[in-house]
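I have a structure I would like to understand better, so I am pasting it below and will then ask my questions one at a time.
One chain of protein is taken out of this complex; the other chains stay put.
For chain A:
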C-alpha cells in the first residue's frame, strides 16, 4: 500500500518539477497503457498487483484524467480477504461510482457479504462505503438491512456507531426508503448505551429522525435528560476517554441538547425539574474559574453553554433561565475572544424575539452599537447589524436607524445592500413621523445609492403618495437634495417622480418656482440612463398640467431633435406623444389625464420579501414575519414589470410605475409612428379619454391569486360566474382583475365621486385568434333598475388576438340598492359561441364619502341612531389572519373614514361616512371589534336607513 503510494508520488512529483502539461499527459498515457496491458494480459494478476494498479488508476483520476477501465478489477478487490486490498477497492468505487447496473449488482453483493461477515473491520468498510456514496440505489439496497445491524445485541460498538451514521446518511438522502418500525424504540434505548461513541452517533440519528417523526421518538426526551444529567453532574470519572480538556463529553452534551430542541419542554415535572437543574448547572459552571488556560477547555465548555442557551431560548418558558441566558450572553459580548462575541451576537438575535427577554436584550444596545463601530471582523459586524435589526422597536428605532446609516458609510461592500434593505424596513415600520422616514430614505440614497434597489425607492413613492401630510415636505426635501452638484441617479428618479406629483406644493416659494424646478431636473437629464430619462419626460408632461406657465419651455425641450429623434424608441415615443398631448388636449382633458396619482392600495412592503430572498428563508428574524408572509401575494404585484402579456408596451419598469403602460397604450404595442394618432383618436372621444394615468394599473392585471382557471361553458347557457370571492375583493378596492379564463381576461378600473362613478372595463383577448361578434352587455335586474343608472357604449365587435378593448360604464346612484348588476359577454371564438356572465362590483359602499369627526361627535351621533331598526350587528369568524394594519386599509378602502383615538379600546376600529345617492344622503357609523383570542369579529353598523345598514354590514363582513 505505502509502496504503491510512493510510486504514485513519484509520478506526481516527476511532473511537478516544471515539466509541461504535454509531458504529464505523455507520462500518464504511458502508465495507463501499461496498466491496461496488465489487466488484459493472459497471466492472472495476484491480489497485490491488482491493488497496486487500481490504486494508480485512482491517483490518475484524482489528477484530473478520465478513467474508463479498471472498475471490474476494483470490484474484484472488494471480495478479497485482505484488508488493504478491500480498502482500495472500496475507495475506488466510492470515488468512481458508476451507474452501470451490472457493476452495481456486483458491488451491492460484495457489500452484502461484508455486512454479513461479522468481521467488524469489513463491516466498517462496507458501512463507510454506503454512507460515503449515499445514493438512492444504496438506500434501496440497504435501508432495510442497516437498522437490524444497529439494534442487534451482538454488534460491536464501533460497527453500531458506523451503522447509526450510515442510516442517518441514507435517511437524509432518501427519507422515503428508510422504513420506521420496531427498531425505532430500540434505537431510542441506545441513549442508555455504555459506550459514549455509540450514544453520540445514536443521538445524531435520533435528532434527525425525531424532526420528521416526533411521535415515534417521544420517549427519547426523558432518556436524553437523564443521560445529560449524568454527564453534567458527574465527577468526570466514568466517562472513559470522552472528557476533553476537563469538560465531560462536550460533543455528546451538545448533541443531547440539540435533540431536546426538537421537543417542547418536558411535561413530566420530574423530568422537567431535572432538565432545569442541568441547565442551571451549565450556567453556573460558566461562572467558575477555568480549569485550564488552554483555549480548548473554554471552547468545549462554551460549546455546551451556547447549546444550553439555545435550548432555553427554544423552550422560551422559564423567565428566570432566559434572563440568566441573556446576562451570560451580555458578558460574552465584551469577551476578548472574537468567536464568543460572534456567537453571543448570533444567539442574542434569537433571544430578542422572545417576549420575556426582548427588554433584557435591549439593555445591551450600546455594546452592540459599539461592536458595529469597533469590531475588526466583518463577520462579527454583520451579526451586530442583525442583532440591532432584531432588537429594534418603536422606542429605539431612531437611534438604531441612525447608527446603521452611520455604519453604512464605511460598511463592507458585501453587506451594504442588506443594510440598506434593513434600514428601509425599520424606517417604514417604526416611522411615527413620516418626515423622518423621507429623510432616512433620502440619506440612504445619498450614502449608498448604488445599493438602493428598485423596491426601496418604489416604496418611498408609494408612501409619499398615500400620505397627504408628508407630500409638501417630501417635495421640499427632494428639491433641496437635488441641488447637490453630483447626486445619485436614484435620487433623480425619486425627485423627478415626487416633483411631478407634488412640485406645485412648493412652487409658491420663489426659490423653487416652476421654472427653477424644471431647470434643476433638466440639468440632470443628460447624465441619466434611458429609464430615468423616460421617467423625467413623464415628469415634464405632468409639469405641463401643474404649471401651465412653463408649458412652452417644456414643449421646446420635447420638440428638440435630441428628444423627437432620439435613437431610443421608448424616449422618442414618449417625446412625440407628450408633445402632441400638450398641444392638442384641452386643459380639462390634460387635468384629467395628468391628474395626481390616487393612493396606492395599502400593501405590505415588498422590501421585506427581497430581504428574505437575499438572506434565505428562516434567517430574517422578525416577530411580524408570519403576518407579512400572508400578504406576499400582494407584494408580488408590487413589481411594476409584471404586466400581463397583452398590456406590455413599455419595457422600462420605471416608466410603468407612472402607470403609462396601461391606460392609453394598452391596445397592444403600437409602433411609434402610429401611436401619436392613436392617442389623438383616444382623446377625440372624450368619454373614453378620461382614463387617468393611474399607478398600480399593472398589478391590476397581474395579481396571481386572481387567475382563476375556469373554463368557459361552450353551451350558450346563461350561467353567472358567481365568483363571490373575486367580487368581494372589489368591495374595498377599485382596480383589478374581475375575471380570467384561458380565453379572456376582464380588468376593471373605476372611480367614484359622490353619487357618480365611472368604470373602465378592459377586455383582453388572451388567444392569438380573433373574437367575433364580441358583445358585452350590462344588465340591471328590475329591482335594481330604478336605483342604479348605468350607461355604456358598445364596443368594437372584433377583438384581435392579443389585443385589449376598453368599455366605459357611467354610473349614477339614484337611491340605495342591494344587488349588483350583471355583465354578460357573448362572442364567437374559433367557431364556438361563448357566453358568460359575471357580477359587476358596483356596490353601495362605492358612494361613500368619508367624514372625519371627533370622539365626542361620534358618540353623540352613535346615540342618536339608537333605534333598533337602525342598527345591524354581525358576529363572525375571521376568515383571514387578524392584522390591524390590513384591517385599517380595508376600512379605508371600504370608503368610510377611519377614526383614530375615538374608541376607548384602541384595538377597536370605528369609521364614519356618508352614502351619497341622487335622492338622499345617508349617514353611516361603523364599529369593528376584533377578538384575537377567539379569532372573531363583531361588526356594528348604524345608519339612518335599515336597508343600508343591512347591506353595508353584509358587504363589510365578507372582508375580514
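Here, a residue touches a chain if its C-beta (ideal position, glycine included) is under 8 Å from a C-beta of that chain, and two chains touch if they have at least 3 such contacts; residues count from 1.
Methods note: contacts and distances are computed from a predicted model.
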item	value
Name of the absent chain as recorded in UniProt (options "Adaptor related protein complex 3 subunit sigma 1", "dolichyl-diphosphooligosaccharide--protein glycotransferase", "Response regulatory domain-containing protein" or "Tubulin epsilon chain")	"Adaptor related protein complex 3 subunit sigma 1"
Contacting the left-out chain in the complete assembly, out of A:302, A:398, A:539 or A:573	A:302
Full-complex contact with the absent chain, from A:49, A:76, A:132 or A:754	A:132
Among A:250, A:531 or A:913, the residue in touch with the chain that has been omitted	A:250
Of A:376, A:511, A:863 or A:877, the one touching the omitted chain in the full complex	A:376
Residue ranges of chain A at the interface with the undisplayed chain	1-3, 5-6, 9, 12, 15-16, 48, 61-64, 82-85, 91, 94-95, 121, 127-128, 131-132, 134-135, 158, 161-162, 165-166, 168-169, 172-173, 196-197, 200-201, 204, 207, 240-242, 244, 250-251, 254, 258, 296, 299-300, 302-303, 306-307, 338-339, 341-343, 376-377, 379-380, 382, 615-616, 619
